Structure formats: structure tokens, C-alpha cells
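One protein chain omitted, others in place.
After this line comes chain A, so read on.
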Amino acid sequence: MSDLTRLTAAELAATIASGDVSAVEVAQAHLDRIAAVDERVHAFLHVDTEGALAAARDVDAKRAAGEELGPLAGVPVAVKDILTTKGVPTTAASKILEGWRPPYDATIVERLRAAGTVMLGKTNMDEFAMGSSTEYSAYGPTNNPWDLGRIPGGSGGGSAAAIAAYEAPLAIGTDTGGSIRQPGAVTGTVGAKPTYGGTSRYGLIAFSSSLDTPGPCARTVHDAALLHSVIAGHDPRDSTSIPQQVPDVVAAARLGATGDLTGVKIGLVTEFGGEGAEPGVMAAYRDAVEALTKLGAEVVEISCPHFQYALPAYYLIAPSEASSNLARFDGVRFGLRAGDDGKHSLEEVMSLTREAGFGPEVKRRIILGTYALSSGYYDAYYGQAQKVRTLITRDFTSAFEQVDVLVSPTTPFVAFPFGSRTSDPYQMYLADLFTIPTNLYGGPAISVPCGLSEGLPVGLQIMAPTMADDRMYRVAAALESTVGVLTPPAL
């Protein structure tokens, strides 16, 4: 095998299962690739070479013993550094957790291990998943493999870039306002946000509890569906986890790959008609809609009048929850502790720890959220935002009475150069304009590459009703069957 890193996850699993290559060889090929390119990409915060090889050896031993292997056994996977990994450093890209090794695995990580996947390491991200460019990582940004001078999207830029750079065939991301889909779009990869509650949040370092959703990143829709099916399903340790059978997304992806969308009704969100989006992005989006029509889908315009308030509602709800979720980072029980010299009071130690440990965007959101929840402002801000959330949910519900899925561009613009939006937080927040409504609603959505603009990838977002994750996989796979998989320039 000349280049194992170019194979899809499905191909790798089949090759390993057939015995043509060992899981150790596959793991080593990816570790070598990381060694060769990650200095330039910086997708990883921590590479677990020993752990990966041990897991791979385990798969090989099981195969040798004739044990049955799961559909992704031996396939390498990279995990966003916001999920806890037992004994393996987990920082959420924050200084406040530098060097912390959790005593437990996130449920998703447990499931990945049980499925025999090989965890390569932990990927870079915006600190505590707050950001849309991975520039807010306390450990330096990740570079987009399509153009190393540009951002890889955020907050899951590390996971998306690792896949685009062939460092890993699969990765886990988390999506609070678009952090799987948006990096997927700007790196030309597939990223899916499952139904909220469809994947466990246990072990996911909380940013915004009511929005955070872990999900798969891959180079193909089929790979994403395979990973999705391994990590999804009810978890009694997460009260918000839905006690229901996950739809068969793998079968849906296979069905979509036949390229037939006859009988599928697709809605275009009128309010996402192009305002604030780059012309090149809108052109690629229109081409994609046309391609879907050619596959037999019926396309109609649907008005979702409250989507225009999604961004402000999101920027009250998410920081409010974050301000509470991040309160535990106080220097008392784990992670960084500043001012511990016997000369400072408890309050001062907490304050100095947080001052030293949190980056600017995290501080901004804690302050925003604290303000929005404070007495006297709660009703005007947090309470009002929750009402908007209800209205957005109603928009979705009524839309899905008319169509099977909704589509839109994933991001309003292609990958932008570093530093171009950090000086104006609002410009940065716009990156998630199209992805945020879905998080407020809780339904699933996927970003799939639909073409290029100025030589950079553009993604199509497909949104489905809650617990109908299979529908978006079907449409995404169908589009992929005509657009094809994007290949970035050689690094």
C-alpha cells in the first residue's frame, strides 16, 4: 500500500478486516503523516503515539484471534480536545487546563475505543469552543490545508484540518453554533451535527449545555455516517440524551449515493437569500441546488421569519450558559492555579487564576453571559432569547411540515486570512449565521462540499427534523455523488 492516508475510513476498515494491511501499519502511516505535515498545519494539540499503536495492536490481535471486528475497527480517529480522554491531556485549548489529564473518558471516547477505532490524539480548537476560526486557541491557530495563510474555521478547525490534510480519515467535533459544519465547509470536508441528545455530552467540556452536540467529521458522507452510527445512541449518564433508537444513517448514505432524490422535497430558506454572503459562495450554493433538482428533488422556497434573530438569541443563550459552566474553572480542584503563594485571599486566587487562564474571547463571553443572567436584566436578555428560540423552533416545525429538508450555504464566506476578523467580534460571529438556527432548534444538520469559490471550498448545509438524521445523509450523499470529493492542493 503506497499511501494509506488517502483511503477513506470505509476502505481502511475493509483493508484491515481483509488482512491486507495491519491496523498498526495504518496507524503508523497516519502518525508519519502527522509528523510530516502537522508542524505546518498544527491540527493537533497532543498526539498519542503510544496509545494509538497500542489500540492498533489490539485490533490486530483480535483479528488474528478470529474475533469479529466492528465496521471501523483499526481506523484512526482524531478527537477534538474538548472531550475528556482518560490519562490523555485534555485542555479545551485553554491555558487553564494545561497539562490536565482527566480520570475518565467521555462516553463518545468510550464508544470509539469499544468500536476498535484508533485514537491518534487531540485536535486544536478555539478555546472552550468559542470562536469561528481556531485563532482563539491558547496554543496557536490551526492553518487551513487549502491555504496555510487562512483559517480552518472554528471552533473545530483542528478536527477539520486534520482530515483535509490526510492526517486522519475521521475526527470528532462538537457543534454549539456551527463548530463542526463551518470548519467542514471551509476545509472542503464533511461535518455533521447530529440531533441534540442523539449523541452523548458526557465528558464533553461544556460550553453551552443546551446547544453543544458532538458529531463526526470525515472526507466522505459515507464515512461520516459510519462514525455517526458508532458514537450515537442513548447514554443514561446524560439526562438530555434521547432514549430512542438512532436512525440508520449508514443505510441512508448508501441510498443517497445512488444519486436518486425522486420524491424528496427540499426547502430553500428565503431569509438566507444571500444578504451578507459572498457572491462566490451564493453561486456555488445555487449550483448545488440545481444539481439536487437534476437528481429528482423538488425544490421550494420556505420562509423562516425568525431566523434573522437567531444570531442575537444565540449570543445571549450560549454565553449565559457558558458563564455558569466555566465557573468551575477556579483553581481549586484541577488545572491552573495562580496566586497560590500564601499572600492572596481565596477570592484573589480565583480571580488571578481566571485572569491568567482564560483568553480574551472566553472572558468576553463570560462577562456577556453574567450580565445577561443578572437580576434586572434576565427577562430582557436571557428570557427574551429563550422566547426567540421557541419561535425559531416553530419556524422549523412548520417548515418540516412542508419539506423533508432545508438547505442553505453553510457559511457566508470562504476561509478568510488570519487576523482579518479578530479585531471585530461581530464580524467573527457572522461566520455562524447560517448554522446557528439549527442549534437553537436541536435538529440535525450536515455540511457537504458543493464546489469552490476563488479556489477555496464552499459547503452546502442540509438541515433535517429532530431524530431524522438519516434524511440529511441521504441528500448529502446524493450531492456528493455529483459534486465529488474535494482534494486540497498538496502540502
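Operating definition for what follows: a contact is a pair of C-beta atoms (placed from the backbone, for glycine too) under 8 Å apart; a residue touches a chain by one contact, two chains touch by 3 or more; residues count from 1.
Note that in this section contacts and distances are computed from a predicted model.
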item	value
Record-based protein name (UniProt) of the chain missing from this complex, from "Cytochrome c oxidase subunit 1, bacteroid", "Aspartyl/glutamyl-tRNA(Asn/Gln) amidotransferase subunit B", "Extracellular solute-binding protein" or "Branched-chain amino acid ABC transporter permease protein"	"Aspartyl/glutamyl-tRNA(Asn/Gln) amidotransferase subunit B"
Residue of A:206, A:253 or A:362 in touch with the missing chain, whole complex considered	A:206
Hidden partner chain, touching residue among A:40, A:328 or A:387	A:328
Contact set of chain A toward the excluded chain (per top definition)	83-84, 90, 92, 97, 100, 102-104, 106, 201-206, 208-210, 236-240, 320-321, 323-324, 327-330, 332-334, 346-347, 350, 370, 373-375, 378, 382
